[in-house]
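Pasting in a structure now, in structure tokens, and then I'll have a few things to ask.
Apart from one protein chain that is not included, each protein chain of the complex appears where it belongs.
Letters A and B mark the chains as written, and numbering starts fresh at 1 in each.
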Amino acid sequence: MNALPQAPELPPPVKPDTNAPPPPPAAQPGSAVPAISVKDLDVFFGSNQVLKRVTLDISAHAVTAIIGPSGCGKSTFLRSLNRMHELVPSARMQGRILLFGQDIYGRKVEPVVVRRRVGMVFQKSNPFPTMSIAENVTVGLRLNGVRNRKVLCERMEQALAMAALWDEVKDRLTAPAISLSGGQQQRLCIARALAVQPEVLLMDEPASALDPLATAKIEDLILELKKQYTIVIVTHNMQQAARISDQTAFFYLGELIEFGLTPKLFTHPSKKQTEDYVTGRFG
Amino acid sequence: MNENFHQWRKFKNTFMQVLTCACALVVVLPLALVFYHVLKSGIGSVNWAFFTQLPKPVGEVGGGMANAIVGTFVLLGLAALVGVPVGVLGGVYLSEYGAERLNWWIRFMADVLNGVPSIIWGMVVWGLMVVPMKGYSTWAGGVVLGLMMVPMIMRTTEEVLRLVPAGYREAALALGIAPWRTALQIVVRTALRGIVTGILLALARVSGETAPLLFTAFGNDFWTHRLRDPIAALPLQIFNYGISAYDDWHRQAWAGALVLLLMVAVVNVSVRVLTRERFAARA
Partner (left out) sequence: MDLATDTRLFAKPQPAARRGAGDRGFKWLTLAMAVTVFVLIVLIGYELANGSNLSLRKFGWHFLFSSDWDPVSSQFGALPFIFGTLVTSAIALVIAVPLSLATAVYLTEIAPPWQRQILTLFIELLAAVPSVILGLWGIFVMVPWCREHLFSWLRRTLGFLPIFQGPIYGVSMLAGGIIIAIMILPIITSVSREILRSVPGLQREAAYALGATRWEATRIAVLSYARKGLFGAVILGLGRALGETMAVTMVIGNRPEIVKSLFAPGYTMASVIANEFTEATTDIYFSALFEIGLVLLGVTVLVNALAQLLLKTFAGPGVTPQN
């Protein structure tokens, strides 16, 4: 089987083994090697500081929710985890972000490699319209040089199954991706991200553009996925965060106000600002 | 293999960046060459005589293009008389009135007209004016350039008017100002600068047209005193001198080219500067 190419500096990632028993539930913060470790992160766009000294550890095989009012920097934070904020020319960062112990902003580390290990799903689904469903799912693999048709088909089926989309599309894999409904397209985007076997999956308000039924499907999917992946999800929907996440980080005006186990943060927050936001006094 | 493939991807990326940059330079090259040669060959001949004297008879050295320069301005004036009212008012209709379907067809026709070769315009006006009037004339030259300007000005006027926010119209109508006054005194006046730049650009475009004038204005070695006589124009003179066998005429053709090129370049650059100011002021 074709192995995906690895970056020169980073050792091979831990590959999820689908036959192994599921890992233990809900990791406690601070236990084992954190999937992502953020230390003193500052992000600037030009002279505007958008994130201030953010420090937290994201546990592996868990769902971490990022909540906060509009403009608090949660999307920027998410994007700094896979270096997508660098697409803006005036972006600058300070601090360290470690992916399973390795600095993703190291001098010789290329964003291209980081993004293969940290996948992303966007708020508005964005399948490539000129490609079929199958082509969309396998595009990441083909970019990385996987040519073997058997391998591509296997991975595609795996990814679609993990995204809970296989049964719905298995008969029309060559249909254009845009012929799917909104909710299906979003799951297709998830499958596309999963096909390259990332270790972490970032999700930026993945269900905000979907109806409640489709949203529920996505949430169920996330709960399944966390068995194999580490998930970081930005959401403005607090009930959603409470439903599906193990840990929650509350951001306000670019600062991390509070970070902890979800049940505790929502019922007994330590900071007043957290309590105000969670109870709806502002937002 | 994986490492090599990764390097290959990087190489492709860099290669394409260099290639596209090279192509951009190649595209700009003819401009630089043309400007350089026109300057080099024309600058020596652009003298007082050039601007004030009439062409000398065939074979004699000396003379100038005074009548051609004046002729170009006369033709542009006539063209503006024909093209500006029709174009601007037509653009007002497209922006302020009309049904979707009709407007779509009008725009489509205008765009098709913009693509009609200029020599065809010349033939048409020849049949419409030169034949009945039994001779080439300044009228015919002015009309053909004016007609060519109509679709150009119509489209640019419409685009500029559309940029005027709907709020301005509503405020005026709410004050009880009649719709036609609103259109003229509020909307058009707000967009006036854009409309004027559109007109200037159209004038610059047609000032360099030679083909339609070949059988309408035709050219004249002397001053034109009546509008129903043929008239000289700068591009016509450049063409006739350029393809002639006489070195002195070639020299004058370059001088004419320099004058015409500078005229056109100045209009284009100043229009750009004006519109940039407009956007900067708004932001």
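Going forward, a contact is a pair of C-beta atoms (placed from the backbone, for glycine too) under 8 Å apart; a residue touches a chain by one contact, two chains touch by 3 or more.
All figures in this text were calculated on a predicted structure; none of them were measured in a lab.
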Exercise. So which shown chains sit in contact with the chain we cannot see?
Worked result: A, B
Exercise. Of A:Met156, A:Leu180 or A:Ala249, which sits in contact with the chain we cannot see?
Worked result: A:Leu180
Exercise. So which of B:Phe50, B:Trp139 or B:Phe215 would be touching the chain we can't see?
Worked result: B:Phe215
Problem set entry | Selected from A:Pro34, A:Gly68 or A:Gly119 as touching the chain missing from the view | A:Gly119
Problem set entry | Where the unshown chain meets chain A, residue by residue | 82, 84, 87, 89, 112-116, 119-120, 122, 124-131, 139-140, 143-144, 176-182, 185, 189, 192-193, 196
For this session: Quickly run down the residues of chain B that touch the omitted chain.
Result: 9-10, 12-13, 16-17, 19-21, 23-24, 26-28, 30-31, 33-34, 37-38, 41, 85-87, 89-98, 105-106, 108-121, 123-124, 126-128, 147, 150-151, 154, 161-162, 164, 166, 169, 173, 178-184, 204-205, 207-211, 214-215, 218, 235, 238-239, 242-243, 250, 253-254, 257, 260-261, 264-265, 268-269, 272
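By definition in this document, only the chains that are shown with their structure count from here on.
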Problem set entry | Between chain A and chain B, centroid-to-centroid distance (C-alpha), Å | 54
